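Only one protein chain is missing from this complex, and each of the others stays in its spot.
Our next item is subunit A:
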Amino acid sequence: MTTTGLRSLFSRHDLLSFAVLALLLIVVFPLALDIFRLNLIGKYLTYAFVALGLVLCWGYGGVLSLGQGVFFGIGGYMMAMFLKLEASDPESTSIQSTPGIPDFMDWNQITELPWFWEPFYSFGFTLLAVLVVPTVFAYLIGVAMFKRRVSGVYFAIITQSIALILTILIIGQQGYTGGVNGITDLRTLLGWDIRSDFAKYVFYFICVALLLTCVVIAQFIRRSKFGRILVAMRDAEDRIRFSGYDVANFKVFVFCVGAAFAAIGGAMFTLQVGFMSPSFIGIVPSIEMVIFCAVGGRLSLFGAIYGALLVSWARSIFSESFPELWLFAMGALFIGVVLAFPNGLAGLYDQYARGHVAKALDRWVDQLTRSDSNRTVQGVAHERQ
């Protein structure tokens, strides 16, 4: 993208936030943290994908989905299915009664690979499916709901029950999905060991790159005409409808984008953590994903990412050292965010720090332009006078 393209996409302040985020993720974290901690950060970043999608859906579109875990899970499971098939080649599963199928199928007396597992031998198909399947699923849900004008609370409850349905289904169909344990014991990606430190570094950087790409996409959506209609729709849906726009299509689109982001996050989660299980996709994780977004700021793309990082990090710290305090802290966080600062960290930043940062930024840019091209600036100034 050209500089002018970026200019129109990011305001000066957004550009600064983007640069700071990129610097933090690409330079600071890898240099400051050992591989174990960096891998954890990578795992938190996969939640940031979901939070990013939620900013678009919820913050801008006014559509709160409590079922983002579904899309996260579908993406994650698809990647896990590919890795599992690779890990269960006939040689390494030769002790099973039926070699060549995943171990949990063997335990459940299934002797043949189910048809929907077959396509996942292909890596290309898997990558495509990670993106397409959740998006299509979101499209179907979205069309069914938004065309009937289901919105707000009802949408939230229905998406939540879809998350419940998927969880029960996965746990119940143990032979096909690995049940409660999920799909575990993943080893290689295209013959390349995913458990080595080097692989973890690679996945971390891929994750960061994908996340930054998603930020750019989300920023593009936000700054386009579509984004402005979205906000208008959130604030006065009927007026937009009466102005001749098909409100449902906008909501469906933004819901699909959120689902696709979540699915990418899920796939990266599987790659970095090395397994996938229903405990990451049910009702509880889905609501926690909403709180990542709410803590960071439901109107801020960057805020959502910091929210996901901070809350997950706090969770790790708390549950390591004070496990019984964790739920209290989390509960207080939910209540506090909603009651005291509904726009999250980004809202606090906007209120207290943004002005100072903007001023400092202006001064800095002024200084740069003055020292770099003093004459031209003065020349322009003369012309203007």
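The criterion applied here is as follows: contacts are C-beta pairs under 8 Å (C-beta built on N, C-alpha and C of every residue); 3 or more make two chains touch, one makes a residue touch a chain; residues count from 1.
The working rule: contacts and distances are computed from a predicted model.
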item: "Peptide/nickel transport system substrate-binding protein", "Zn-dependent protease", "Cytochrome-c oxidase" or "Amino acid/amide ABC transporter membrane protein 1 (HAAT family)" - which is the UniProt name of the missing chain; value: "Amino acid/amide ABC transporter membrane protein 1 (HAAT family)"
item: Residue, one of A:Q68, A:Q160 or A:S300, that touches the chain absent here; value: A:Q160
item: Residue of A:I26, A:V231 or A:I287 in touch with the missing chain, whole complex considered; value: A:I287
item: Touch criterion as defined above, residue of A:P90, A:P114, A:P342 or A:G355 at the omitted chain; value: A:P342
item: For subunit A, residues in touch with the removed chain; value: 64, 66, 144-145, 148-150, 152-154, 156-158, 160-162, 164-165, 168-169, 171-172, 283-284, 287, 290-291, 294, 324, 327-328, 330-339, 342
